[in-house]
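Everything below concerns the one structure shown next.
The complex appears here minus one protein chain, its other protein chains still in place.
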Amino acid sequence: MILPFETRVKVRFGDVDAAGIVFYPRYFEILNTAVEDWCEHVLEVDYRAMHVVQRWGIPVVDIAATFAAPSRLGDDLIVRIIPQSLGRSSCRLAAEFSCRGEKRLSMTLVVVCTDLTRMTSMPWPEHVRPRIEAGLAAGVPGGSPDEGSEKEPGL
Amino acid sequence: MILPFETRVKVRFGDVDAAGIVFYPRYFEILNTAVEDWCEHVLEVDYRAMHVVQRWGIPVVDIAATFAAPSRLGDDLIVRIIPQSLGRSSCRLAAEFSCRGEKRLSMTLVVVCTDLTRMTSMPWPEHVRPRIEAGLAAGVPGGSPDEGSEKEPGL
Amino acid sequence: MILPFETRVKVRFGDVDAAGIVFYPRYFEILNTAVEDWCEHVLEVDYRAMHVVQRWGIPVVDIAATFAAPSRLGDDLIVRIIPQSLGRSSCRLAAEFSCRGEKRLSMTLVVVCTDLTRMTSMPWPEHVRPRIEAGLAAGVPGGSPDEGSEKEPGL
Partner (left out) sequence: MILPFETRVKVRFGDVDAAGIVFYPRYFEILNTAVEDWCEHVLEVDYRAMHVVQRWGIPVVDIAATFAAPSRLGDDLIVRIIPQSLGRSSCRLAAEFSCRGEKRLSMTLVVVCTDLTRMTSMPWPEHVRPRIEAGLAAGVPGGSPDEGSEKEPGL
C-alpha cells in the first residue's frame, strides 16, 4: 500500500488579500512549491540540478482549479499530489489542498517532461518513470498507468 | 457590433523565471489585473469602492488554463475578456492572452457575485447585469445570455 | 546565554529571476515570513489572532538591505532576527541571511507596534516587551535595551 505524497505549506501574510483570505493566484505558487517537494521526495530528483545541470524540467501545459472553501492567515495547508496517468513524456497530476480535514481546493494539471535546451518534450528519464508509476497505484482505487495524451510543452 | 474588451499588460522582470519565460502563476495575477480593468471599463464599477464601500466582489470559483506558447521579458500581452454565459449570480468568462498576434494561453473562469459581508452569493446588481449581457454578443458568433450553473462562492 | 532566533526558508523556483538568482523583492517577502516566525516563537504571539482578533500589528516604517552574495534555487537560507533596540512602541531589528555559513545579505528594519483599528502607534503589550528585551542581550556583545527613536507608523 503506497500512500500519496503530502507536503505542508503555511499561509503567510503575503498570501492573503484585503478580505483576509488567500488571493487565488498564490495557490498556484503554493502548488509549484508542492510539486518541487514531490520531485525531490518521490522522483528523487534534485530540483536545482534538474534545471541547471541536467537541463530538463516539467512545465505545466494545462491546469484547472476548483475552489471549495477559503483559506486564512496561519492555516497549515496539506497539499496532496497524486499521479493520475502517465504518458511517454507527460503526466497528469491531481493536487488536493486541505486544512484540518476540510477540503479547500482541488487542481488537476498536466506536466510535460521537457528538454530545456531544445525546448521540446522528451521521454521521462528511465530512473524517474517507475517512481511515478508507483504513485499511480496510490491514488484512487484501481489507478493504473495509462498513456495520457501527449502534448508539446507550450510554457 | 460590440468588440470584446481588451487590456494590455507588459511582462516584467519579476514575472519571468530562470528559463527567461513567464512563471505560470504570474499569469493568474495578470488575469486578475485584466479582470479589474474589465470591471472598471465594461461593468463601470470602481474596483475599490465595490470591495471597500459597497462590500461586494467577484471571487473566482473555477478556473482552467491551457498554455500554448511561452512569453518573455518585455512582451506586451493583450488580454481579451469575453463573457461566455451569465447566471443569476455567476458569470463564465474566457480570457485570451496573445502577443503580436500569437496566442500565448487561454483561460476560462467562473466568477460569482458575492456579498462580502455575509460571504454568500448575491444576484448581479441591476445596473451591472446588462453590461455583461452586452458583452455576451461580442464573443463567438451566436453568443447569447443563458443561465449558467449557479455555485456558492468558495474562495 | 540567549541565542538569536533563527528560521530556515528554502529558495523556490518562483523566487529566482532570469539569471537564476533570487529576485531581490522576494527577500522582503522571505523577511516577512521570518518575522512571522519570530512573533510566534519569541514573542509567543499568534500572528493571525494578533491581526484579526486583537487588532494590532507591527508594520515596518524603515528598512535597509545590503546584498553581499546571490542566492540560488534550492538554497536553504537561514534568517537570524536580532533585536537591536527597543522603544515604547518601536523596535529596531537586524536580519541576517546566510546559507551554509556564507553571508548573503543583511537588513535592518524598524517596526512599530500599531493599533490596527485606530492606525496609531501603541505601547508594546506588557507580556510582549520582556520577550523582546531578552533578545536584545542575544545579539552583539553588550547589547542592552535602549529607547529607540519613536515614530508614528506610516505603512
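We just call them A, B and C in the order they show up, numbering each chain from 1.
Note that a residue touches a chain if its C-beta (ideal position, glycine included) is under 8 Å from a C-beta of that chain, and two chains touch if they have at least 3 such contacts.
Note that the structure is a prediction, hence the values are computed from the model and not measured.
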| item | value |
| --- | --- |
| Full-complex contact with the absent chain, from A:P25, A:G57 or A:G135 | A:P25 |
| Residues of chain B in contact with the chain not shown | 12-14, 20, 29, 32-33, 36, 46-48, 51-52, 72-74 |
| Chain C, residues in touch with the chain not shown (by the definition above) | 18-19, 21, 23-26, 28-29, 31-32, 51-52, 57, 59-70, 105, 116, 154-155 |
| On chain A, residues whose C-beta touches the chain left out of the figure | 13-14, 16-20, 23, 25, 73 |
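By our rule, only the chains that are shown with their structure count from here on.
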| item | value |
| --- | --- |
| Interface numbering overlap (same over half, different under half) for chain A and chain C | same |
| Distance from the mean Cα position of chain C to that of chain B, given in whole angstrom | 37 |
| Chain A and chain B, separation of their C-alpha mean positions in angstrom | 25 |
| Two or more partner chains touched - positions in chain B | 18-19, 23, 25 |
